[in-house]
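Below you'll find the structure, written out as structure tokens, and then a few comments.
The complex appears here minus one protein chain, its other protein chains still in place.
Coming up: chain A.
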Amino acid sequence: MSRTYVGMPAFPRAAARAVDDAVLRANLRRATHTIRDRRAAAVAELADWAQLRTAAAAIKDRTLRHLDHYLLRLEENVTRAGGTVHWAADADEANRIVTRLVRDTGEREVVKVKSMTTQETGLNAALEEAGIRAYETDLAELVVQLGDDLPSHLLVPAIHRNRAEIRELFRDRMGAWGRPAPEGLTDRPAELAEAARLHLREKFLRAKVAVSGANFMVAETGTLVVVESEGNGRMCLTLPETLISVVGIEKTVPAWRDLEVFLQLLPRSSTAERMNPYTTMWTGTTDGDGPSAFHLVLLDNGRSDALADVTGRQTLRCIRCSACLNVCPVYERAGGHAYGSPYPGPIGAVLTPQLRGTASPLEQSLPFASSLCGACYEVCPVAIDIPEVLLHLRERVVEGGEATVRGVRTVVRPARRRALEGAAARAAGLVLDHPAALRRAQRLLYRTRGLHPRRLPGPGRAWSAARDLPPVPEESFRDWWARTRGDGAGRGGTA
């Protein structure tokens, strides 16, 4: 069984559940803080980090501005090098294409390189329905698959699991998927890794078809790039006869030389390494070397909609490094599953509502899953101003407005159940825009000091459940000023 993200609850509910899970919080805290500190050290080594960041944002922005041009160039060059390019407007189309391609080979199983894009399309479940078994070969993805679980981090999908939990999963579940775990397996990392290595090696050697994503696609040469740490990617990308890569259209870069910037930014931001252990690059097919058939499935699935949005389009610069997750205090406590998509954390909070639209409660809640502390923007290697996009999407949810949905320019209506809040906001705006009214409200508050409850009713209950209320003063600042300095001391009109 492959679990999917369908029917996940809105963020606050799922997050509240995660907050109560002490083991999960300890796992996440340990993992994110370790990688956070190491990233900071790796980034501090480069004197030109700020310039690299600016260059990366500029390259991505230019590419996105002319994406139609670069995609056609990419198609031309992949085709010339012996590959076949397929265009998928949405997840279903991508899954249909991949399923057909696998069927055409006559195989019933595929090995997979870790890929967020195929998580996004729900490919494993689609293949399963067609009687094709997909084996995840990234260690953490394997842990997720064995546990019938969902990824909770871009880079470390099983970050919510600790060693003891992984040992149990290996011991109990590996046998059902292939070679069982060795007898007497302990939770020592080296032993766990060896168990996974033995289990996966069988798959690598047997597989005739591999499915991957890609970190970059170079338009000028038709080259795809996969950046990884474990070597499972190298195995999948070189051993099988057929390779199918499913890649989001925004992963395009114009030229080979652009990789110079990204291959410095990505490893330091994601794993805090100067250079990742394996970088695999391939251009079409080569006789007697690697897969003899190569298919590239270019996926839109909402990306063109995001591209049409002036403020939102910067989200498409993302290189999926996960630095924003690792510094996010909300992610650290809510965990990845609360974000209801393969894209958790701050980037997920802005990406998912753009890819899927804001019609349902989960997507409507995501732009609010942030205290707007700005730590994500600070570490983002491609300078996505995530707080700016969050605010932009909050407005879309609350007030509606123009947006492109499935390629059509539409006027989005305000989310349901926001009508009451909208009326309250307009009323608050009105009071605040009339200082005399504000003053009356303040005086009412002070006159009733003795009557205030220690716990607030209504929406305020969420505040006073965990916090004492501040003491209410006897008079406002403006009344103190008027009493001691006289009303006319200020300019700019009267109250």
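In this text, a contact is a pair of C-beta atoms (placed from the backbone, for glycine too) under 8 Å apart; a residue touches a chain by one contact, two chains touch by 3 or more; residues count from 1.
As a working rule, contacts and distances are computed from a predicted model.
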Exercise for the section: Look at the options "phosphoenolpyruvate--glycerone phosphotransferase", "Fe-S oxidoreductase", "Molybdenum transport system permease" or "Nucleoside ABC transporter membrane protein" and return the one that UniProt uses as the protein name of the missing chain. Expected result: "Fe-S oxidoreductase"
Fill in the blank from the handout: Which of A:69, A:257 or A:485 touches the missing chain? It is A:485
Problem - Touch with the omitted chain, as defined above, among A:94, A:200 or A:330 - result: A:330
Exercise for the section: For the chain that got dropped from the picture, name the residues of chain A it touches. Expected result: 11-12, 15-16, 19-20, 25, 329-330, 333-334, 367-375, 377-378, 388, 391, 394-399, 421-422, 425-426, 428-430, 432-433, 435, 438, 442, 445, 459-460, 462-470, 472-473, 475-478, 480-482, 485, 487, 489-495
